[in-house]
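One structure is given below, represented as structure tokens, and several questions about it will come after.
For this view, one protein chain was removed and the others were kept in their places.
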Amino acid sequence: MIGIEPVAVPGAPLARRNPVAKLAAALVFSFVLVATLDPVAPAIAIVVELALLPLFGVRYRALARRTWPLLVSAVGIVVTLVLFAADRSGRVLVEAGPAVVTSGVLLTALGLVLRMFAVALPGVIVFATTDPTDLADALVQNAKAPARFAIGALAAFRLLPLLGQEWQMISMARRARGVEAGRNPLAKLRLFVSTAFTLLVGAIRRGTRLAVAMDARGFDAGTPRTVARRQRFTTADALLVAGAAALAGAALTASILLGTFRPLIG
Amino acid sequence: MAAVELRGFGWRHAGRKRWAVRRLDLRVESGERVLLLGPSGAGKSTLLAALAGLLPEDSGQQEGTVEIDGLDPRKGRERVGIVFQDPESHLVMARSGDDVAFGLENRGVPSAEIWPRVDEALRRVGFPYDRDRPTAALSGGEQQRLALAGVLALRPHLLLLDEPTANLDPAGAALVRSAVAGALDADTTLILVEHRVADALPLVERVVVLEPGGGVRADGTPDEVFRVHGDALAAEGVWVPGRTVPPRRATTAPGDPLVTADRLGLPPRLAATDLTVRAGEALAVLGPNGAGKSTLALLLGGLLRPGGGTVTASPALAGRDARTPPHRWRAPALAGRIGSVFQDPEHQFVTSTVFDELALGPRRTGRPEAEIRSTVDGLLDRLRLGALARANPYTLSGGEKRRLSVATALATAPRLLVCDEPTFGQDRRTWRELVDLFAELRDAGHGVVTVTHDPDFVAALADRQLTLERP
């Protein structure tokens, strides 16, 4: 159902890097690209991302499975621009009522869609190759994140796959007692809302108990914590972050040199 | 090294009029091993939570004092280890090994010592998987072992166990008891709550029986307590060793099949299984933890779609739906024909009061309101939940929750009843009440399937047994 487990082939050279380094590299890479609206820089970035994919041990098919929701919003971007683009320069290709498709509009849409993919892929790759527990450990050990929050969030995060099961359990419990929506869409919506509310109540109830269980085992007792799994931030990890910055910078530079660069603000 | 001292202790949960525990004077010396008894709802779990410092001031009202080595338990938590009645709420981490390590990390145990201690704790409780096993994929009994390992690894001075073997198969329960015995140093204090006294006796040297209204009913060595108070305690609901319960065998031969499973399975949870349940027959499903008993129960209950094989309901059960398998039936039809009791009672609660919970099924199957009232009142009365009719199901004690979940399935008087561990955590009185209820249903021609680890229950009620193996 909900896929959150890492899908990487274990031992891939970049997948093994420190989770904080991977996260930082992805953020640096993404946010450099946010600065521009042209199609060239993101296109270069996407090529780079796809070329590096095998080093992360992610198969192209696995990536496609995780990124298909992006296609939905790509369609949304194109439709919105066709109807509401500010800049309608260029040759008119199609004209039907409010929908005026010009070559300028298409170019803008292409830029936005490519930017969306270029910015999104690094995050998808990082999450696909990182175990949440390792990420929390690394955030605490290497990024000085507050341990209470990182571990508290991790503990809640563990409930995520359980919530999927819980949804199933709630539905089964209702069915066992004769509650169902049948074919009426309104009844379906009502049942959906009440199931979601029950899920939320159950999740909070679990959360309060989980907090008690954590306190019972000395969480937040004020004793300095030790760590069972050491996460190291090595030179290779620093190089990964630097490499990400360099590659993103190179993509921007290429777009400036080609004269296509269009800053987001200005 | 941990002595417990309670003086006039009482606790009332927020939103309740009755005190859960009251007027309790008790001293437990360092190194003593105590079995804490009392009927369901007497306040045993509440007392353990108080000793573990887990009753926050804002969640109720306290009276008197409770001290561990002269300290408020809320301040001396590192001395105490507790395993709750409900193992699921115990697990913190996604991987089994990490979960055991969690407490060690919090206590500041040096990194190098952590994994050896984790492995040793897992070995002691007979945890069958490696450290990386996801905690979400464990069966109820497996979770219980893991929870115990997480506490044993901390080597607490005061060990509090709330029905630690309730969900375990007999072999696992024996293993856990020996793990507990082995984990106790000479000065480890143990307070154990366990309804099944006979099993727990080898671990303890003192028995304390709580009085439901408040105070201590009896206190002393097991011999003394049961010799002097045996009859009275048994009548009040304590499992006094050596007092058997009269069996309730079927009075007539079983009738026609109600439901038949043919090569029914759901890999990897349940291997292909054949079975038939007849009218007027009680079938017990046994097997080790993780064998797929709960999965089988859900499949028979028409709540899960089979992964292989078929479930066929006879016309006697299904009427005109006999040609479709139960998992495709409309919900109201299903609720009127097959009643399901889930292993974890909380999974089953749908409404916010005990009364509504019981009335829901009959309402959905279209019974008249007057009949619903009398059915519900009858069940409340019989299972001694009358005083709790307006309480939220989630705030009940472990045994009360279990009774409520069984009662909800009984409320529609379904022709086939599928119960997952209906008797765990029950005191003797409720246990007998449940056996009688099931026996009456069976003798009235209903089919009863119970998944259980409880040999007494099998002996008292079951006409036939089916034992599953791990897939």
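Labels for the chains are A and B, by order of writing; each one numbers its residues from 1.
To be clear about the criterion, a contact is a pair of C-beta atoms (placed from the backbone, for glycine too) under 8 Å apart; a residue touches a chain by one contact, two chains touch by 3 or more.
As a working rule, contacts and distances are computed from a predicted model.
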| request: Given the choices "Energy-coupling factor transport system substrate-specific component", "Sulfate ABC transporter", "Xanthine dehydrogenase family protein subunit M" or "NAD(P)H-quinone oxidoreductase subunit 2", state the protein name listed in UniProt for the chain not shown. | output: "Energy-coupling factor transport system substrate-specific component"
| query | Looking at the whole complex, which visible chains does the left-out chain touch? | reply | A, B
| said: Using the touch definition from the top, which of A:P19, A:P42, A:G57 or A:P122 touches the missing chain? | reply: A:P122
| query | Just one of A:L93, A:A187 or A:I204 touches the chain that is missing; which is it? | reply | A:I204
| task | Decide which residue listed in A:V20, A:L53, A:L81 or A:A176 touches the omitted chain of the complex. | result | A:L81
| request: Quickly run down the residues of subunit B that touch the omitted chain. | output: 14-15, 56, 58-59, 352, 392, 394-395
| query | So which bits of subunit A touch the chain we can't see? | reply | 2-4, 26-27, 30, 34, 37, 66-67, 69-70, 72-73, 76, 79-81, 83-87, 108-109, 111-112, 116, 119-124, 127, 148-149, 152-153, 155-157, 159-160, 163-164, 167, 189, 192, 196-197, 199-201, 203-208, 210-212, 214-215, 219-220, 264-265
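Simple rule for what comes next: only the chains that are shown with their structure count from here on.
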| query | Per the centroid of Cα atoms for each chain, what is the distance between subunit A and subunit B, given in Å? | reply | 40
| field | Residues of subunit B touching subunit A in the complex | value | 52, 54, 77-78, 80-82, 84, 86, 89-95, 98, 101-111, 114-115, 118, 135-136, 150-151, 154, 298, 301-304, 330-332, 334-336, 338-340, 342, 347-350, 360-361, 364-365, 394, 408-409, 412
| note | Counting only contacts in the complex, subunit A reaches subunit B at residues 132-133, 154-155, 157-158, 161-162, 165, 169-170, 172-180, 182, 198, 205-206, 209-210, 212-219, 221, 223-230
